[in-house]
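Missing here: one protein chain of the complex. Every other protein chain is in place.
After this line comes subunit A, so read on.
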Amino acid sequence: SRNFFSKRSKDLKSPAASAPGWKLFGKVPPRENSQKDCKIIQQEYEARTGRTCKVPTQSTRRKKYEIEPLSTTALILEDRPANLPAKSVHETLRHRQEYDEMVAEAKKREVKEAQRRKKLMKERFKQEENIASAMVIWNSEILPNWDAMRNTRKVRDLWWQGLPPSVRGKVWSLAIGNELNITPELYEIFLSRAKERWKSFSETTSENESEDAGVSLADREASLELIKLDISRTFPSLYIFQKGGPYHDLLHSVLGAYTCYRPDVGYVQGMSFIAAVLILNLEEADAFIAFANLLNKPCQLAFFRVDHSMMLKYFAAFEVFFEENLPKLFLHFNSYSLTPDLYLIDWIFTLYSKSLPLDLACRVWDVFCRDGEEFLFRTALGILRLYEDILLQMDFIHIAQFLTKLPEDITSEKLFSCIAAIQMQNSNKKWTQVFTSLMKDYKEGDKNSPASKT
């Protein structure tokens, strides 16, 4: 499915990418490029007429030196070589007409392309203007009056549009808060503790590895090694977190300090993505503070501790809204026993930073900071809604593959309009109410029969 998309977008791009080739019509192509241009024009000509030229490439190449045509496309206007029967008047006329049509078509295409480019530029310009004006509002109006304004209609609307990158980190920090009262000094303390541990770890490993040095030490080592391994596997395409990259040490520090700060949670795969996104938007100590507080939210704590029964409650609540919003797709998934854990785990653990393009993931984070955990599940439903028609045509494995590797060309406009269309209301009950009642059922069921854990 991924292939399908990337291929299609490539196909769409190809006429635009080869557009400059059309400019050569009727003119003498620059000598040094002539061979390449020949090929392009030949291909385009074949694609357009639906015929394949039977002349083998070698003879075309030879011809080039013999007759030196004005342009390859204009070859159609040439008389045939002397050893072949001459063209009839009718045929000559037809060739002239075909040639004119080709030139006209090419010109039309050029104009269209220019228009498209202009529109794109205009949109981009407008977007930049919007960001600039939003930035002014955030900086001069909202941030100085944060507590009073954060829940106003105006701010919430502006927030939904996406935060300007320059204030993003600041707003995230404020919205996540610091319930844990972590100070930059505290971060330094945990960081130095982590550094000590790394040092002692590298010393002990050189002695004797296989010998049993106590389970907890082995576990700690495993966790430290896993951090190292995962850092190199965090946004590998950005080349900034990998060894030697500018943010490698930072990511290592934040994750290491966290495992010292919260040994009860420790390092869990998926965390490196969250820390990386925060590092991209915040200073080191602020990133750590946001990271620790974010992971302390009930939903994140349940997932990163892999509290399975709690996770099942979240999935159950999600399914309530899934059925409500997308009943057809819900049934389709059920018929294949395609449970939400198969795709939600990845999405929730990494807060979409692994599954969505990074800029889009940041926009999801923006509203997640505004609305809380509910928005993570709403985003999931938005994704399902966006691809509902495609998913309805797929069987189990294709859906599973599709959802664990979403198309790269997903755009924020489309996704956010789908998210907006998702109603987080179920018979007048909101997400928190549905979730709480599920939790209550669970606790009561637990009292009645202690073995009823699913």
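Definition applied: contacts are C-beta pairs under 8 Å (C-beta built on N, C-alpha and C of every residue); 3 or more make two chains touch, one makes a residue touch a chain; residues count from 1.
Throughout what follows, contacts and distances are computed from a predicted model.
**Student:** So which of "Mitochondrial import inner membrane translocase subunit TIM50", "MIP18 family-like domain-containing protein", "Cullin 3" or "Ras-related protein Rab-15" is the UniProt name of the chain that got left out?
**Tutor:** Going by its UniProt entry, the chain not pictured is "Ras-related protein Rab-15".
**Student:** Decide which residue listed in A:Asn181, A:Ser337, A:Gln393 or A:Asn428 touches the omitted chain of the complex.
**Tutor:** With A:Asn181, A:Ser337, A:Gln393 or A:Asn428 as choices, the missing chain is touched by A:Ser337.
**Student:** Among A:Gly256, A:Gly270, A:Pro357 or A:Gly382, which one is in touch with the chain left out?
**Tutor:** The single option touching the absent chain is A:Gly270.
**Student:** Could you tell which one of A:Pro165, A:Pro236 or A:Pro298 touches the chain left off the display?
**Tutor:** Only one listed residue reaches the unshown chain, and that is A:Pro236.
**Student:** List the subunit A residues touching the unshown chain?
**Tutor:** 209-210, 222, 226, 229-230, 232-236, 242, 266, 268-270, 272, 304, 306, 308, 311, 331, 334-337, 341-342, 345-346, 349-350, 354, 396-398, 400-401, 404-405
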